[in-house]
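Heads up, one of the protein chains got dropped from this complex, but the rest are sitting where they should.
Letters A, B and C mark the chains in the order given here, with residues in each chain numbered from 1 onward.
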Amino acid sequence: MSAQFEPNIVAFLCNWCSYAGADLAGTSRTHYPPNLNVIRVMCSGRVNPLFVVNALQQGADGVLVSGCHPGDCHYMEGNFHARRRFTLLRELIEYVGVEPGRFNMSWVSASEGAKWKDVVGEVVVKAKEAGPFKQFRRDKINW
Amino acid sequence: MVDVEKLKKIARETISRDDVRCLIGWRQGSYGFRAAPHFVGKPEEADQLIFSPLCSHNLATYLTLAEKLPVPRGQEPDTRKVALLVKGCDSRAVVQQLVEQGIRRENVLVIGCPCRGVVDQKKVEAKYPDMGAAVTADWGEKTVIFNLPSGRVEAPREEVLAGKCMTCRYPNPLLADIEAGDAVAVWGSDEYTDVREMEAGDPRQRWLFWEEKFSSCIRCYSCRNVCPMCYCEDCILDRLNPGWVWRSANTSENTAFQLARAFHLAGRCIECGECERVCPVDIPLMKLNRKLTKEVREKFAFEPGTDPESKPLQASYRPDDKADFIL
Amino acid sequence: MDIFKLRKDKFADFLASLGGYKLFAPQKVGESIRFAPVTDAGKVELALANTTVPPKSIFFPQTETLYRYALGNTEMHPPAEGEAGVVLGVRPCDARAQVIVDNLFSWDVDDPYYLERRKKIAVVGLACNKPCVNCFCLSVGGDPASTEGLDLLMTELDDAYLLQPLTEKGEKLSQAVAAVAEAAETGDLDEAEKLHRQAREKINRKVETDGIPQKLPGLWDDALWQNTAASCLGCGICTFLCPTCHCFDIQDEVEGIDGRRCRMWDSCMFKEYTLHASGHNPRPTRRERTRNRINHKYNYFVQKFDVIACVGCGRCISFCPVNIDIVEILRQVKEAR
Partner (left out) sequence: MNNKPKIGVYVCHCGINIAKTVDVDAVSEFASRLPNVKVVRNYAYMCSDPGQLLIRDDIDKEGLNRVVVASCSPRMHENTFRKTLAAVGLNPYYLEMANIREQCSWVHEDRDEATAKAKKLIYAAVAKARLLEPLYEKEVDVEPASLIIGAGIAGIQAALDIANAGFKVYLVEKTPSVGGRMSQLDKTFPTLDCSACILTPKMVDVANHPKIELLAYSQVEEIAGYVGNFDVKVRKKARFVDVHKCTGCGICAQECRLTGRIPSEFDMGMGKRAAIYLPFPQAVPAKYTVDPERCLFLTRGKCGKSPKCADACSAGAINFEQQDEIVEFKVGTVIVATGFDPFDPARKPEYGYSDYANVITGLELERLVSASGPTGGAVLLGEGENAVVPKDIAFIKCVGSRDKSVGNEYCSRVCCMYTAKLAHLVQEKVPGANVRIYYMDVRAFGKGFEEFYDRVRREGIRYIRGNPSEIFKRGDKLVVKVEDTLNAAPLEDEVDMVVLAVGLEPRKDAREIIDILRLSQSTDRFYLEAHPKLAPVDTATDGVFLAGCAQGPKDIPDTVAQAKGAASSALVLLSSGKVKIQAQISFVNENTCRGCAYCVEICPYGAIELVAVSRMGNPVQVARVNEALCKGCGACAAACFSGSIQQKSFMDRQILPQIAALGVMR
């Protein structure tokens, strides 16, 4: 089953580092699977951890949050706050039964186009292994 | 131990002060093993105050629950203090509310009641079904004494006390303007066995467990309204724009609701166990919240409600926060 | 209509004989007992005094689709026709409550969803032998063995159930019973009568309710409401678990381009219940809401339908986190000058 299964992944990228790194992967014409779709935010600190729960509800099979390496944040501290919040959120959703491969976080700087390609590859593989997300997905439950 | 007569005297003196608006304590309930929050406005009303193993309510929630009515023109808002009886766990709620400026120190007067554990309603009602009219209770050596209609009985505390009391490390209030009794021994110890046992399973088993629990939730929001830390003026769950969580009661929305609440309590839950106590459909909410209190203790060496000077966990960071899962 | 005696060991066969119907009965859902479709007769639990969630959840589900639609076009697709069903093990107070709620759902507008289920689903009652500590049905015109709102009344004897059909629907059910049960003897009837009498004596919560509907309007600003509401948490337990509470909210849910309009339980104890778009709230604090809950059941409903919208099931007393006791409130209303 997971061979044909193409996971749908929602990614939150910070504008200054990860989004720029993803753009760089584009300008250098690297290739990676199309399963991942990006929502741009100004800083990984803006990503409300409940977005991840909401994304899993609204049809995402995997979620990625990517920001600047610690110390590089354009706003100095946003990624530090994100790291603490998502450390907690990851523990919580795995505790209720979300497979570990579904939620991922990464540091990708504006100059790491190649790393972005690897990160996308890894996230897609993990989501494919975890299979379609059914646990608490909104799926017209007893409509 | 807390001598109830001394407590009543303290209460009478406190409520007579003109800078105290009301005093909140407990009184005997209207049936069985129940106690009820008791709002003392006048000294004579203090006579009904009790302090016994039935006093499971965390009264700190009333500090932030009370609505602020519009002040009629020309009148001054009533800034008199609210006096509050607090057990050990309750006092942590007051401390955490102070840390988050949910309340101001000058508006609350804390009366500390060292506590030797409160009963779990379900355990007691199962053990003594023929409860009938109000049953008073008291602490024995390592037991709890109940005065049933059929006579006095004594049960070992492990059989009747709430789960949170078995793992309680703070029976003595951490913050008190007035001490209503001298400190008691700490006998609980917390290895988070309930959490570790759940962590041991694989994701599929865990989801089967939580799916059954969350799908039975009827969204009465009593777990949110009883919680001393849930005091948002306008909770995101009640909002339509943006509609974070839909109002229909099904597995998806209920899970999103419970995850949102558990996450909003990360680094804030002081494990008073009220959410689990009040849940009408008995969802093991402490088993959910304690996962995060364990993580917060292990990963950030942080215990909410223990240090009035601390910064809230989710509003601070350390450059060397450990996070090994980041790609 | 003749009364049948069904041996307890034949109970499973009785359930099987109701195969044609969609059967609901009290079962453990999560950690508490409520009415749910029966898939395994062994799981049915009739021992408890009462279910946590009342059988109203069968006729008036917590979340119910009114109709479905697709963005961009205006057709409305109502849900499919309900099938015939039987809800079994309903306590007389809950059955009476459903009759009271019928008044509302067939008042100025006949609610198609609710009334269709009321028509299609038969109610099999189970007389109370062991009322719980907070039951006070006798004080509000109820009875542990009342037959109001029931199609068939079961009374549990030592090793058998007495089945007494009460309506044609009950009669139709009893034909299915006939195959597995025998006629009841007079001894059984006397035994049942004795059990009913004993049950009445066991009810020790009493309150004088006559005169209360007339007295309540005068107590509009009485301190009683403020004192009671001081400890109220404003949660939805007392309303969601109350068999006569019937308030609901209507909302839309859209997934992609498919949407549905759905109705779900709402509670007058919630702040948002009366919150106006302007921000004004006619019932801003828990005082007004507590006053409203009591007045609705013991005053407004009485003025409209001449029946108290409370059946004394005691759930709001047993499950209130802070032990706000409606019997105590009514007593204070009675005593207030």
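To be clear about the criterion, a contact is a pair of C-beta atoms (placed from the backbone, for glycine too) under 8 Å apart; a residue touches a chain by one contact, two chains touch by 3 or more.
Because the structure is a prediction, the values reported are computed rather than measured.
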item: Omitted chain's touching partners, listed by label; value: A, B, C
item: Full-complex contact with the absent chain, from C:D13, C:E171, C:E255 or C:E328; value: C:E255
item: Footprint left on subunit B by the chain that the document does not show; value: 68-73, 75, 77, 79, 100-102, 231-236, 239, 241-244, 264, 311-312, 314-316
item: Chain not shown, touching residues in subunit A; value: 8, 10, 15, 19-20, 22-23, 25-27, 29-34, 37-43, 45-49, 51, 54-55, 57-60, 71, 74-78, 81-82, 85, 117
item: In subunit C, positions touching the absent partner; value: 71-72, 255-257, 279
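Assume only the chains that are shown with their structure count from here on.
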item: Chain nearest the global centroid, as defined over all protein CA atoms shown; value: B
item: A-C compared against B-C, more contacting pairs; value: B-C
item: Distance from the mean Cα position of subunit B to that of subunit A, given in whole angstrom; value: 36
item: Interchain centroid distance [CA atoms averaged], subunit A/subunit C, Å; value: 47
item: Where subunit B and subunit C are represented by their mean Cα positions, the distance between them in whole Å; value: 31
item: Multi-chain contact sites of subunit C, meaning residues that touch two or more partners; value: 63
item: Where subunit B touches two or more other chains, by residue; value: 246, 248, 250
item: Complex contact set, residues of subunit B against subunit C; value: 29-32, 34-39, 57, 61-62, 65, 67, 69, 131-133, 212-213, 215-222, 224-226, 238, 240, 246-250, 274, 277-278, 280-284
item: Touching residues (chain side subunit A, partner subunit C) in the complex; value: 138-140, 142-143
item: Contact set on subunit C toward subunit A in their complex; value: 63, 65, 68, 255, 258, 260
